[in-house]
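A protein chain is absent from this complex, but the other protein chains hold their places.
Let's turn to subunit A:
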Amino acid sequence: MKEHMTIISNRQIAKGIYELTLASSLVQRMHTPGQFVHVKVATFAPLLRRPLSLCDINHEAGECTIVYRAEGTGTTLLSQKQPGETLDVLGPLGNGFPLSALSSGQRALLVGGGIGVPPLYELAKQLVKNGVCVTIVLGFQTKDVVFYEERFASFGKTYVATADGSYGMKGFVTDVIEHHALSFDVLYACGPKPMLKALQQQFPHKELYLSLEERMGCGVGACFACVCRVPHSETAYKKVCSDGPVFRAGEVVL
């Protein structure tokens, strides 16, 4: 579950957004969209690994792709890595999006916000392969950080919104869904917590699967850093890393 993966490419695809392609036999263990890998980028600073979700899994090529935002020390260091270098990768970890929630001919709505967009790519790919009709809504802060619109468009109708209106519709993903009256059997989402909360409120009686983000320590469930509460209990909890990161709406307190 831990290997040194070779960097095939590591390139900027939007402002501060990088696409990293890695190769090793570890890829053959990667199957479920929404799972993540825990990546070591430096020996001592930062000390801990970086949890990064899988964006694309390509078993034939033996490669996987991760899309990340160079923001803090770790991801900035990662953005400087060159093809040919290796990365210490642990994974795949966590429980991804349940594909079995839908059968052929049913409709999925995929909603991504910012750097929460990447795991929806592999999800869209696998849903379409299963014959599911996919509609995609992507929300970004501004035009400069929009990515993967065309790639998603190959799987289904794709809408883009920006918070400042510089690209696509002005507003949030929830505005797009309302404006176009988008309907679905199952909704899958990944993005900032306010977005997930808004979706949960917008569709209180529908089947929603939400991918959460939290600061992690171990990534395997041992350190209790990334817990979240379970409704109606003082002591019950779920761990984002090992029980999630994908939860059914209502399963945990957002």
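Just so it is clear, a residue touches a chain if its C-beta (ideal position, glycine included) is under 8 Å from a C-beta of that chain, and two chains touch if they have at least 3 such contacts; residues count from 1.
Definition applied: contacts and distances are computed from a predicted model.
Participant: Pick from "Glutamate synthase", "Dihydroorotate dehydrogenase", "ABC transporter permease subunit" or "Cytochrome ubiquinol oxidase subunit I" the UniProt protein name of the chain that isn't shown here.
Facilitator: "Dihydroorotate dehydrogenase"
Participant: Looking at the full complex, which residue from A:Gly34, A:Gly96, A:Gly191 or A:Gly219 touches the chain that isn't shown here?
Facilitator: A:Gly219
Participant: Which subunit A residues would touch the chain omitted from the figure, given the whole complex?
Facilitator: Contacting residues on subunit A, toward the hidden partner: 1-2, 40, 44-49, 73, 90, 214-229, 234-235, 237, 242.
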